[in-house]
Structures are given as C-alpha cells and as structure tokens.
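Below are the structure tokens for one structure; questions will follow.
With one protein chain withheld, the remaining protein chains of the complex are depicted in position.
Chain nomenclature is as follows: A, B and C, assigned in order of appearance, with residue numbering initiated at 1 for each chain independently.
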Amino acid sequence: MYSEKIFKEFRHPKNIGEIKNPDGVGKVGNPVCGDVMHIYIKVGKNKKGEEIIKNVRFRTFGCIVAIANSSLLTKMVKGKSLKDAEKITKKDLIKGLGKMPPIKYHCSILALDALRKAIQDYKNKKGKAVK
Amino acid sequence: MYSEKIFKEFRHPKNIGEIKNPDGVGKVGNPVCGDVMHIYIKVGKNKKGEEIIKNVRFRTFGCIVAIANSSLLTKMVKGKSLKDAEKITKKDLIKGLGKMPPIKYHCSILALDALRKAIQDYKNKKGKAVK
Amino acid sequence: MKRRIYLDHAATTPLDKRVLKEMEPFFSERLGNAGSLHSFGQEAREAVEKAREDIAKAINAGQEEIYFTSGGTESDNIALQGVMKANREKGKGLVTSAFEHHAVLHTAQHLEKKGFDVNFLPVTKEGFVELSEVEKALHKETVLVSIMHANNEIGTVQPVKEIGEMCRERGVLFHSDAVQTVGKEKIDVQKMGIDLLSASAHKFYGPKGVGFLYKRAGVKAEPIAFGGGHEKGLRSGTENTPGIVGMASALKLAVKEMAEDNARERKLRNKLIDGCLEIKDGWLNGAREPRLACNAALGFDFVEGESMVLMLSDKGIAASTGSACSTKSLEPSHVLRAIGLPHVKCHGSLRFTLGRNTSAKDIDYVLQELPKIVQRLRKISPLGGK
Partner (left out) sequence: MKRRIYLDHAATTPLDKRVLKEMEPFFSERLGNAGSLHSFGQEAREAVEKAREDIAKAINAGQEEIYFTSGGTESDNIALQGVMKANREKGKGLVTSAFEHHAVLHTAQHLEKKGFDVNFLPVTKEGFVELSEVEKALHKETVLVSIMHANNEIGTVQPVKEIGEMCRERGVLFHSDAVQTVGKEKIDVQKMGIDLLSASAHKFYGPKGVGFLYKRAGVKAEPIAFGGGHEKGLRSGTENTPGIVGMASALKLAVKEMAEDNARERKLRNKLIDGCLEIKDGWLNGAREPRLACNAALGFDFVEGESMVLMLSDKGIAASTGSACSTKSLEPSHVLRAIGLPHVKCHGSLRFTLGRNTSAKDIDYVLQELPKIVQRLRKISPLGGK
C-alpha cells in the first residue's frame, strides 16, 4: 500500500516540534478533514548573502503519509535558500516518498502549502518591519 | 442426488429382457427424449380365477432412474392380478425408490404407462380373440 | 522471535487447526465436483449436504434454506439485490441503517441509483438502530428491511429480534448481516424473525472465500450471477467443497465454545477498555453493552488512527482504525459519523478485536505500549495542549 520509504520516514521523522520565536509560521489543514500541518521556520543567510531556511520544524496531525511528507519536506528545505525551497514541487515529494495510493497525493500538496505559507509569513513580517 | 434404493435397483435390475410370444406389450417413450421403455407381460390365472401377471420383462433405454423404475415396477406386478397391477400409482413407485430430483418423476409415469399399455394390449388381443 | 499479538479478529480470524484437519481430505483425495454422478462427486455432494445440515442446525433453519456463497459480501448482495429485484411487484422500498457494512450500504446505494426507494435509518449515539425509527420508515411498498446484527466497527449488538418481529407483523421481509455475530452470538432465525441472513466463514475461524446466505423457504430472490444452476439457481459455480466443509466445522466449534469464548474475551476486553480509558482524552465508541465480547472500539483526541495502528504494528500489535477497508478512503468512518461523533474525533479511532487466543498477558502488553504511542503522536500533533 505504502512504500518502504514512507514507512521509514514515518518511523523516524525528523524536525518535530515548534521553534520559539519563529521567523515564519504556516498553518494549513483542518482537523475535520483529518490533516493539520504547522510548519515553523527560522531564516538566516548563507555565504552568498541569500536568505536560507536555517531551521525548520513541524507538527502534524494526520495519517502516515501526512507525517512522512512533513518530515521529508523539512529535511529537504533545511539549509536551502528560500527561492530554492519555493521551487520544490509535489512531484519531488512524491518521488522522494515512493509508491502511495493516489488519494494520498493531497498530503504532499498540504505540506508544500504549509511551507509556502511559512515563507510568505516571514516575507510579510519582514515587509512590515521594513515599512 | 439419488437414493440408495435407486442405485441398488439400477445395479441389480430384475426382469430384463423380452418374453417370446407375450400376451401383451407396452412400448412408450421416444429415443429423442432420452427414455424408451418396452414392457412385456404373460398373463395367467390364480386360484381364485383372477387374471394375474404371470411373467413380466422389460427393456429400457434411459437414465438410472428410468431403469430403476422399470425394474421395481416389474418386481411389484409379478404375480399380481391385472386389477391390482393397474392400481399402482406414481406415488407407490416413488415411495419404493426414495429420494430423487422432481424432474425425474416422469420416469415413474413412463413405466406405469408402459405397463398399462401392455395390459391394454393384452385386453385388446383377448377382446379380438373372443369376437 | 518478536512478539506478535493479533487483535484484529473482526477483520479476519486465523483458520482453526481443527477445522483445517476436517478440510484436508477434500483438497486432493476427496476431490470430486459435487455436481458429478460418480463416486468422487457423490462423496463431495454428501459432504456439502452434511455441511448444509450442520449450518442450518446452528441457526435453527432448514437445510434447504442454506445457500453457499463466496463470503459475506456476496451474501449481502444476493439478499439485497436479489430480493429487491424479485419482489418489484410488491414495491420498491428498502429500509436499512446508516452504519451498515459497505457490502450492504453500497449495494443499497446502487439500488437507489437504479430507482429503488431506500431509507437509511439514523442510529443513536450509543450505536443502536431504534425500533421506532424502523417503524416510522415502513410503508406499504416496503419490501425489505436490512439491519446488521452487530456492527463491525463498534461492536454494538442491534435489537434484531424486535425488528424481526415488527417486520413479520407488518409483512415485510427482514435481512440481517450477521457476518460479525455468526459463531459469536446466539442466532435462531425462527425466534428472531429473520428471513435472510448473511455470514462469512473467515470471521469465525473458518476459511476465507466462503460464506452462506440463509433464505427462508418461499422468499423470492433473483441470482446476481448466472451459470450452472448450483444452489438451486441462486448461486452458480462449482461448489468449494473444502471451504464449505471447513465453514460448517468452524461454525460447529464456534457454537459449542461460544459461551466460554465470550466470557473470557469479555473479561479481557473490559480490562482493555478500562485501561485505555485511563489514557487522557480517550473514549469508547458506542455503548459498552450490548456489544460483541471481543470488541473494544476506542478513540483518542489529537492523534490519528492510522498512525497509531502502524506504531502498534511496529510493537507487534495488530489493531485497526475501524474496518479493514478504511485504508482506502480519506473519508472518516461512516459508522462513527452515524453515531454522531464529530469529524475530528473520527480520525482518532482505534479498534481492538480480541479472539480465541488472546491472553491476559497480551492485554497487559497493549496497555503498556499504547499510552507511550499516544503520547509520542501527541508530541507530533499540533492539536491539544502540549
């Protein structure tokens, strides 16, 4: 039903929890639908001066695939520039996780949504701070 | 499917064959339908002066139940007065043979028909002889 | 070897070794097709008819009222499709409940699409179909009422006898999906006023792939599949002799050992429920009784069922979120929705179903592991107080 990668990611999830005073937070989903994801990011700069995701954490309520997606996505974006992080697609995540029933694809979308919201949240705050 | 009695009667049929110069012959059925019965009788008299079936034989082409019916009926009527023989019913035969699929009831009717025809044949001949 | 505890007996049971023994001669030696006239065939025929007699006795039916099928799903389909289509001249009304197994629910929905008039009765928060609801739903054109004997997810036992009596009085046919109760609860189709009843052997320690339908003599039903005219034309296909023999053997054993099995399972089950209710924000779905002795249908806030099932599995414990089919759907269980559980709580459901081999030690082990798992998942969850 699920790939070994999904099970492995679920069994050993990385980056669980919250970040105190995060630079951005993305909250998506609805407990009624059975999936809720919160993603927290801390933004820093790399040597080239690009903004990168210095730290990222998640909390997820949901099925195995939802948790596996959250973990994989946070692993993938950690240390990446915001620009590159935003480029990650549903396809990348599904490729990373392997075989799953198509009805579970939405979990990947959900995770990406949470991340994008977190980045947007960071940008909004920054914008406000600048103004 | 069939009772043990049917199998037994089929396996050890009595009164097979023809009678030379029979007093009556009854032929029923049609090879096209899968059942043909010929019954031959020899008529005599008992001490009371009643006409009885002194000897009876059959030839049957047909299923197990058809052959079992032929054998049982001939056994039942042997030595019986014509009057009593004519009184035998489908029910008696079915009772004598035990459980069978209802679609096979017609085999009993066929056997009785053959017997009645044989008796009628005897009566017809006698009538002619008298005239 | 790793400890493995199977607590998903409502999904399927192991084949009882004693049953397998009864089946064995029919695999290769007594191999005949029960439709054949020769001695091999007649041996098979005898075995099939003996099984039919044994099964009939176990539910107080007549031998000629038992029809062999491939399982509960097929039995349910023949009962619903077959009866509704064969009794069109009486009407188009079918009454069933909102928390039937999918084999009944989806068949009823199919019939609805085909123009039948289907009424899905609500159920109480406690998990019962109410007699008054059945009564309200009955009308002149009602042909069939179909209410399950015990629910497969929450285990609540329905007032089948009362429903059966009411249907009888009103001249309406009554079908009960008894897949979860045959061999586990007493069934007497006469006393309970049941006209049709579905069963599946693999739920009572019999083989998979075989079941039966009880259909009272005189009840009209059409087949859903056509062929050699087996089972009096209601269900064609070469008889699964070993399966049928195994089903009868399993049912006889189950009936004989029912009281004992149930007493033991109920005690262990209560211990399990009580232990689970000590976990914060945990609850029991459905009333505690009348409920199948084996069933503990629980729920835990802020965590999701599938995740619990997998973590339990990693500890060697087999449990379920509800029915075995729910892994295919995103929708929360229709059963939990029907008893009025809020959506968000539906996702946190966890079902243990005990069996013949369940021991007190097994329950202790579950009660030792489960709280840790719930806690661990709650740590991942964004919901609830941390």
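By our rule, a residue touches a chain if its C-beta (ideal position, glycine included) is under 8 Å from a C-beta of that chain, and two chains touch if they have at least 3 such contacts.
On a predicted model such as this, the values are computed, not experimentally measured, just so you know.
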{"item": "Missing chain: touched chains present in the view", "value": "A, B, C"}
{"item": "Contact with the hidden chain (one of C:A86, C:L131 or C:I224)", "value": "C:I224"}
{"item": "Chain not shown: contacting residue from C:A47, C:V309, C:L341 or C:L370", "value": "C:V309"}
{"item": "Touching the absent chain when the full complex is considered, from C:K208, C:R288 or C:R337", "value": "C:K208"}
{"item": "Chain not shown: contacting residue from C:S70, C:T124 or C:N262", "value": "C:S70"}
{"item": "Positions on chain C contacted by the hidden chain, ascending", "value": "4, 6, 8, 11-17, 20, 27-29, 31-33, 35-42, 70-74, 76-77, 81, 101-103, 106-107, 109-110, 200, 202, 207-210, 224-230, 236-243, 306, 309-310, 312-313, 316-321, 323-325, 327-329"}
{"item": "For chain B, the residues touching the chain missing from this view", "value": "1, 7, 10-11, 13, 16-17, 27, 31-34, 36-38, 59-64, 66-67, 101, 103, 106"}
{"item": "Missing-partner contacts on chain A, residue numbers", "value": "1"}
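Heads up, the rule we're going with is that only the chains that are shown with their structure count from here on.
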{"item": "Pair of chains joined by more contacts [C-beta pairs], B-C or A-C", "value": "A-C"}
{"item": "Distance-maximising chain from chain C - centres being C-alpha averages", "value": "B"}
{"item": "Chain A and chain C, separation of their C-alpha mean positions in angstrom", "value": "41"}
{"item": "Mean-CA-position distance for chain C and chain B (Å)", "value": "55"}
{"item": "Junction residues of chain A, two or more chains touched", "value": "none"}
